[in-house]
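Here you go, one structure.
One chain of protein is taken out of this complex; the other chains stay put.
Order of writing sets the labels: A, B and C. Residues in every chain begin at 1.
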Amino acid sequence: MIIILKSGATDDQIEHVIERVEALGLRAHLSRGTFRTVIGVIGDEVKVQAEPLRAIAGVAEVVPVLPPYKLASLEAHPAPSVVDVSGVHIGGGQLALIAGPCAVEDSDRMLAIARRVRASGANILRGGAFKPRTSPYAFQGLGEEGLRILRDAGQAVGMPVVTEVTDPRDVDRVAFHADMLQVGARNMQNFVLLTEVGRTQKPVLLKRGMSATVTDLLMSAEYILSQGNPRVVLCERGVRGFDTVTRNLLDLASVAVVKRLSHLPIIVDPSHATGRPDIIPDCALAGIAVGADGVHVEVHDCPECAKSDGPQALLPDAFDTLADRIRQLAALFGRSVAKAPWANV
Amino acid sequence: MIIILKSGATDDQIEHVIERVEALGLRAHLSRGTFRTVIGVIGDEVKVQAEPLRAIAGVAEVVPVLPPYKLASLEAHPAPSVVDVSGVHIGGGQLALIAGPCAVEDSDRMLAIARRVRASGANILRGGAFKPRTSPYAFQGLGEEGLRILRDAGQAVGMPVVTEVTDPRDVDRVAFHADMLQVGARNMQNFVLLTEVGRTQKPVLLKRGMSATVTDLLMSAEYILSQGNPRVVLCERGVRGFDTVTRNLLDLASVAVVKRLSHLPIIVDPSHATGRPDIIPDCALAGIAVGADGVHVEVHDCPECAKSDGPQALLPDAFDTLADRIRQLAALFGRSVAKAPWANV
Amino acid sequence: MIIILKSGATDDQIEHVIERVEALGLRAHLSRGTFRTVIGVIGDEVKVQAEPLRAIAGVAEVVPVLPPYKLASLEAHPAPSVVDVSGVHIGGGQLALIAGPCAVEDSDRMLAIARRVRASGANILRGGAFKPRTSPYAFQGLGEEGLRILRDAGQAVGMPVVTEVTDPRDVDRVAFHADMLQVGARNMQNFVLLTEVGRTQKPVLLKRGMSATVTDLLMSAEYILSQGNPRVVLCERGVRGFDTVTRNLLDLASVAVVKRLSHLPIIVDPSHATGRPDIIPDCALAGIAVGADGVHVEVHDCPECAKSDGPQALLPDAFDTLADRIRQLAALFGRSVAKAPWANV
Partner (left out) sequence: MIIILKSGATDDQIEHVIERVEALGLRAHLSRGTFRTVIGVIGDEVKVQAEPLRAIAGVAEVVPVLPPYKLASLEAHPAPSVVDVSGVHIGGGQLALIAGPCAVEDSDRMLAIARRVRASGANILRGGAFKPRTSPYAFQGLGEEGLRILRDAGQAVGMPVVTEVTDPRDVDRVAFHADMLQVGARNMQNFVLLTEVGRTQKPVLLKRGMSATVTDLLMSAEYILSQGNPRVVLCERGVRGFDTVTRNLLDLASVAVVKRLSHLPIIVDPSHATGRPDIIPDCALAGIAVGADGVHVEVHDCPECAKSDGPQALLPDAFDTLADRIRQLAALFGRSVAKAPWANV
């Protein structure tokens, strides 16, 4: 950590900063420049990153040198983590291909879609039972019944399932039915929920919030990891942008950045990022090319009758073509789509 | 609602759209232009805003004509709402002046700060007991003990108190101690929490999320209102911006926009918006000038030893000067800072 | 300047960085921390801010300590600059009140609007003769004829005039007719144009670009100042935001920040920032409250027939009310609207 002092900082102020640093158990290294004095803080700065050193009189700025996350960092764990979702391995060259409808609607439809995406090569089935909707008047999901329908469909076709959990009181219940817990973008900094999913040993799909930096995302992962659950898969799903031609702004470069900072797998969700089925396949392929450990795509057999986010769903045929191209592209990069683990009944 | 069709939309597709609209209990009004056909939807469009009409083949775009919120809208309630926080009235020309430390730290400090801000004219005391921190290693608040310390300080100096609730399981507990429940920016779309605070009759201070549009903010208010709790005060506290000279980007124009769309009071929080004590007073005054129903400012008597967000705290003297200017400015606009309701013991 | 090395930086790499720094005529001060080595650069860092030190092997990051602008900085010129626009003084407590139509349309209308805004207390008349339009099919302005009409209207009513220059070849011509040259937001980083206006001694109204940071804005001012023209007035007019309820996102906190970094006057343009006449007055007042040295407002007597940006124009009556409130507000802050300098013929 480097503390930059204001141009008019007095000797007393400088002395006081040094005392504060030393009182925190670190050493201060003073460097008087021509125009500014700076103090290098020597020791484990993560301990003191939350200290309000910038509030000390005479301090202009505090520049961290180390990232604020530890467990999520590549330095703590230099090899890529591989997360096992009931037999589907994500990371280290194996790709997740997560597909399914936005919301679980009924068992027939769920099963029909599950069969289609399984046949196309998807390895994890998705479907929402608890839907965080911006409108209180919109369909909020089937709740526990939805969890059962999803699980049954997954078992029927031989795929693990992932579903969103939005309430800390529901974590055990959702974990009972699902193979992977999704924390949605709007809850990425719901620290209460992160703590609860961190207390399970279920794999977690952690989606990046719309205004979250890469550091914010990794700090949210750190919440889960620090509770003892190492099974975190990150997901880039678009940040807020100023152009309304897409629903959000897919930040694919962030995937490449995460790979240089963290060992955690990261996948891409072009469905929520763009909201446009016409470009979802191209963006999914770009996600694989940039280095993502998989994609997450919403698929529905009747988008115009879907109860949630129909306009962004791919039709099963379009997904089938996409899955085929993903496999070709993955092969070019020496990676492969993990197989769905169980027999397709 | 207006449905714009693609240039090559077929008659069958147009017919199908009309059937769907009519099946939803509304009427369709066809208008064939030179280059595009559009269909006007006649009836209560709020019922169908969640329908995936954009997913229908041949549809290019769906343009809503009505806002998606009802209870929060000015049309539903043309007069400004006044929210009563244990005797402090917010809205309709009366201003909230909410002040206090970021986090409750101990009872002596809490009481000392409470006395200072009360003496300066603050009418509601703030202090966090459950702190949502980006780092799992940072101080997370004193929890229930913090609630009691805050309440006791408020009663000692004669001020109602507001504090953040982050866990739906804590709502009753926090509501027992506090006069007003704060839902923080990171939880603005934590719909589970919104629903729980909506089930109480406590006033709610709802902060705008960093990537939330004004519509998103009003939809989150609608969650609370639709549960039967009409006591919602909105708070603009800065959105994500690209310039790091301030912590966030204070969107004061949004306050003026909210006034044209909703009856709900809205205040401004320049502390979180800017993170810079040197400009917080100027931004607070600008908030009053743009039409806000009050300000929310963090005050600490020793910012450099604060356990949370010290670098953005105003010193009590600076707050005293600010409060004085706010009163003068309010008077110029025919408004006034509400008095703290209880005797200052 | 501080150079932060990568965790695995070798001694040879560190040595090489030190050599590079010394070869540039500065001194290097090495500080080996527990986890990272940092090198403080001692001397006039502005000389070396453009050097590609971050490209050196082993370097993780380069953190500037000084701002990259000199002439625009408060350190170079601690007292606020006052810019004289043909007798109207902007800065140091005197406010600009710039008003007029977006585009000069014809001499009758120009004169009529000029009379109205002069009567309301505006002190500088605006009107565009060269209009930068996003569409090549939109009205592009009257060109030189427009300049003459504007100047004649200004002289008729006793007001200096400001108008935009978009082409470096036009600078002399525009400077001949106008009292102040406007560089628009889209040209804020048109360095060729900045250099040309810097070669004149005409006051320049430099508008902030939609994606410009405060530093970017001050660097563009530095271009003008470094050519020998000290008469720069900055203008905040909204940056790109994600919410379409306003045209742009008015960044009023940036005004307060500029005041802490630079001696240059800065005004606010709520017309372009919001595009909404219903909130322009409130935003203008907020601009004064936050510390701006004036406002820039578009006024038209028939918005629905305006040739450019009609939907964001204030009617003369609305402007009259606003001007009155600005005067009251300014008085509260010990400031005042400068008088238009010449007799109103």
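Keep in mind that, in the parts below, a contact is a pair of C-beta atoms (placed from the backbone, for glycine too) under 8 Å apart; a residue touches a chain by one contact, two chains touch by 3 or more.
All figures in this text were calculated on a predicted structure; none of them were measured in a lab.
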Among C:82, C:119 or C:210, choose the residue that contacts the chain missing from this document, as touch is defined above. C:210
Full-complex touch with the removed chain, picking from C:2, C:28 or C:53, is C:53
Which one touches the absent chain: B:42, B:57, B:76 or B:331? B:42
Per the whole complex, from C:65, C:122 or C:306 the residue touching the absent chain is C:306
Given B:101, B:241, B:281 or B:316, the correct residue touching the omitted chain is B:241
The missing chain sits against chain B at residues 2, 4, 7, 29, 31-36, 38, 40-45, 63, 65-66, 75, 240-242, 244
Could I get the residues of chain C that touch the absent chain, sorted low to high? 20, 46, 49-50, 52-57, 68, 132-139, 166-169, 186-187, 189-192, 195, 209-211, 216, 219-220, 222-223, 226-227, 239-240, 303-306, 308-311, 313
Using the touch rule from the top, list residues of chain A that touch the missing partner. 211, 213-215, 239, 241-246, 249-254, 256-257, 260, 270, 273-274, 276, 278-279, 282-283, 285-291, 328-329, 332
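Convention: only the chains that are shown with their structure count from here on.
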What chain is most central when centres are computed from CA atoms? B
Report the chain whose CA-based centre is farthest from the CA-based centre of chain B. C
Distance between the CA centroids of chain A and chain B (whole Å) is 26
Counting only Cα atoms for the centres, state how far chain A is from chain C in Å. 40
Which positions in chain A are in touch with at least two other chains? 240
